[in-house]
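Report on the following structure.
Just one protein chain is left out here, and the rest sit where they should.
Letters A and B name the chains as they come in the text, with residue numbers starting at 1 for each one.
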Amino acid sequence: MANKVFGKPIKRKEDPAFIQGAAPFVADIHLPGMAHMEILRSPHAHARIRSIDTSEAAKMPGVLKVITGHDLVGRMKPLPCVWIPGGVESHFPLHPQDIPGAGMPLQTDHVRFIGDGVAAVVAETRYQAMDALRAIRVDYEVLPAVTTPEAALAENAPQLHDSVPGNLNAYWTCGDSASTDAAIADAEVVVELDLLNQRTINSPIEPRGALATFDPVTDEFVLYASTQSPHNHRLILCYYVLNISLNKLRIIAPNVGGSFGTKGYVYPDMPLVLFMARELKRPIKWQDSRQGYMRSTVQGRDHKQRAVLAGTRDGKITALRCTSHANLGAYPSTIGPGVATAMMGRSITGPYAIPAAFCEVYAAFTNTVPLGAQRGSGRSEATFMTERLVDLFAAEIGMDPAEVRRRNFVQPGDMPYDNGLGWLYDSGDYPELLERALRQAGYADLPALKEEAKARGRRLGVGLASFVAVSGVGPSPRMAKEGMLGGTWEAASIRCEPTGDVVATIGSKPHGQSHDTVFAQIISERLGVAVDRISIRHSDTMGTPFGQGSYGSRSFSMAGPALYLTCDKILQKACLAAAHKLNASPDEMVFENGRFYVDGQMDRGITLLETTLALWYAWDIPDGVEPCLEATTFWDAPDFNYPSGAQIALVEVDPETGEVELKRFIAVSDVGVIGNPMVMEGQLHGGIVHGLGQALFEQAIYDDDGNLISDTLERYALPKAAGLPHFELDFVTSPTPHNPLGAKGAGEIGTVGATAAVGNALCDALREYGVRHIDMPFTPEKVWRAIHPHGG
Amino acid sequence: MRVTFTVNHQSHTLDLEPRVLLVDVLRDHLHLTGVKIGCDTGQCGACVVLMDGVSVKSCALLGVQADGSSITTIEGVSEKGTMNPLQTAFQAAHAVQCGFCTPGMIMSLTDLLARSAQPSEAEIRAWLAGNLCRCTGYENVVRAVNAALQVAGSPAHLVTETPLRKFYDSHLRAMLAGDVDALVDAHYSADAVLTTFEGVISGRDALKTYFRDYLSVHTDLVIAATERFVEFGDSIYTETVVRSARGVTHAYNAFVVQDGRVTHQFAGVK
Partner (left out) sequence: MIVSPGAVVPLTPDPNTHIKIAVDTPMKRFYEEHVTLLDRRDFETLVRTHYHEDARIVSTEYLVNGHAELFKHFAKYTGLMDYLKVVSTDKWIESEATFAFEATARTQWGLTRVHDAFWLRDGRIIRHFTGSIPLVRFVR
């Protein structure tokens, strides 16, 4: 590309509406005649329902309808799970359509976590609906609960689902167990680490909402929902849950206030509002509260890992082995089990060439909120583990951690590189990423700074993290092997209007990623049309092509190429019409700056707009060419793409209080070709802080009975503006050969390295206290206890 | 409970259930959905509005607590379709991703900039303790504030909650409350001149008589809409729709405000 628009830091077109408070989110939509639904959730993590009495609630002021799980029997099916652990035997709750099930929207006799729904109320106002919830009497027989995978897999553990013996969803492996064990047995040095990659709550600032309308004349539904995959959810709801024709449901996902992996699931509230809208023939809105969100929307991470790294005294890593227990929660979320296995397991070797590696995952159901993806899912857990081990290995052999990394990197010349666990790295320069980060950090001068900090009574630590983060889900045949029960291609259409405007429709859906601007930049660059004249339509299943949605850092590297290739189709057709108009042959045509001309005769030309008009009038167009200028592409990538990075954190610890202060954070990233550097930086800032949140503050805490203690933002700490440094960003560009843009996914890479960089920095700072490892989050209390193992 | 308050310079009288949160009043009753709800427990700051110029979390207040106050929401910081310098800086610095936290951020920062002409970066970050953003990592939000400070130089230019506007609001509140003494003593200079087509009134005593007469005729006075508000130096020009027992009129008013008191006012109705 000539790059006049593409690759430039263009201001976002979508911003003014947000900044003026004019952009509607689901909660902001108010329809005439709308009534409000609330869901009664179980207060117990595990219980039998003896009886439910809704008679009082039904009489409350304003109440229109009260239902329990019994009212849904035969009228609604369980939710399905569509991404299961690939290639292995797995067990799920049942679904009549022979697809893994994920539980009914409301339970009739058995509740399995504190967010499980038992009844739903519709009333004229939200306040009335909430009042009515309190009047519903449920008689529970409380059962013993399990909150960790180990406990769930223990003999005689309470059973969650009849169809899942021993609560084991799947035992999943990748790599070669025998050769890995042999390499470990033979190794000069072996380091081991047990760690908990704690459960976190993704916490977009917008909780979820759903609003349904039903037209009794046409039998058509409209669902407004805060979803990142409207097309998929339409399919799932119609075909698997509600038994209605796909054509009878339109999903509109208005603006979505962040997701970070939580809004790509079909949740019970969606079929429930649709059901209620049909029953009551009125628009029905359900809007979650923060506490409701925390108790019922998927949570992230939660791997208990036991890892072993083996190597030589001169710093060569020879083997890596991981046994992980993944906590799936009470039900499989729509794509949860796939995330918990492949995305973590296949990623453990990171940027290193490790001859023998093996990962096994026990994915188990427990009485906790269902698990889903969280920004950087799987790859972040793998990176934290491996990078902590690499540092422990370096300490064990007395080598600089940077040097150990250098000695083990996959080299740029080795690409494409098969990591032995299922990923085929496409391109990248891992050594260069680290060297740049080290230079930026002034790595050589850090010992002096450490001394200086010590003189002030503080301890400075430096932590490195190198990583690869598979992105761009994905090639459909490949994803089928990974257990994805559906295609993962992406789609785009472009229409050139006779007025010079361009409309692109995409199946992908933004929730903060800047689709409206960055995708317009691709089209603008290719077609020579001003960004202002291009509108990107999305988020409505009516009028956009089927697309899979935005998740796993896939929009730019999946929907982007679809648009790019569609521009090609547009130009090919326009070229025929232009040549016809100019009485020239199509092979002589040159397209530049929005205009076709005959090669060597700049003045013998016709603009794209004139060509579009000619095709629109269709009074004189070449034989065999259809009128109008419009094209569609369905794009399936040949393989994933593999962005990579190196991050360095500098932390200062106050040994008196255990407080950890983040002094600097350096991130050098390789995301291939960048469409809009300003947006890219924004993605990194947000991604890094997401990782810092897990490292320093966040943890979903359940008590032994399965109560979620941290169920409000008072008790669940998110990162705040104070105390964060400026992020020092740099980029290395290795275009991926797997899409025509050369772009790699960038939404998650900030997160993937951040926990490891901070963890390594902290342990470096505490080295003199003999601290080997601390589990996240690194709260002052934990750090203080690590420094003072025998108390004050 | 019957409560009267001004939102974005428009007066509202509502009958409210005492338990209803202010944020629900603004969103559900007045359809000001630029005010967001992220947590409803006072942590996230998505619901921040200005109450008498001070940033408050509208999820942490009851609607009835707003009685007699003047509230500004994101819808009131700039004319629809335009952005003030702080808002412009948010776009220029890419301080917005999903946009859900943005209105609350703008409102909080509006208050900060009204208090402090040149807040330091640490002050900006500390001030944002009550505004959570999960997308931007705050970096570009801080950049945007710094950029806005460069552009405008003075916080008064940043926001519509200017001293004159506050003065006007307080004038209006005293008038609507029927508190003629407070209205005249606190808002008019000793030799203020009010020029109307019914006559020219000069001096506080005459003004008090005039306003008492006016209010005794115009009972149940409400400013139904402020259609124009222009301020320039020490001068204010407004066009309002006034509703009272006497019916609905379009009024225009011009004020010259010196040393915090009206010295000259012109008033007319159409």
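Brief remarks on what is shown
Here is the rule we use: contacts are C-beta pairs under 8 Å (C-beta built on N, C-alpha and C of every residue); 3 or more make two chains touch, one makes a residue touch a chain.
Everything numeric here is computed off the predicted structure, so don't read it as measured data.
Shown chains touched by the missing chain in the whole complex: B.
Note on the undisplayed chain: of the listed residues B:V54, B:A177, B:V230 or B:V248, the one touching it is B:V230. For the options B:T4, B:T196 or B:S244, the residue in contact with the chain missing from this view is B:T196. Touching residues on chain B toward the chain that is not drawn are 193, 195-203, 205-206, 228, 230, 232-233, 235-237, 239, 250, 252, 254, 256, 264, 266, 268, 270.
Basically, only the chains that are shown with their structure count from here on.
Residue ranges on chain A touching chain B, taken from their complex, read 9, 11-12, 14-25, 27-28, 30, 126-127, 203-207, 255-258, 260, 289-291, 511-514, 678-679, 681-682, 685-690, 712-714, 718-724, 726-727, 750. On chain B, the positions that touch chain A within their shared complex are 17, 19-20, 24, 27-28, 31-41, 43-44, 46, 73-75, 78, 80-81, 83, 87, 90-92, 94, 96-103, 106, 122, 124-126, 128-129, 131-142.
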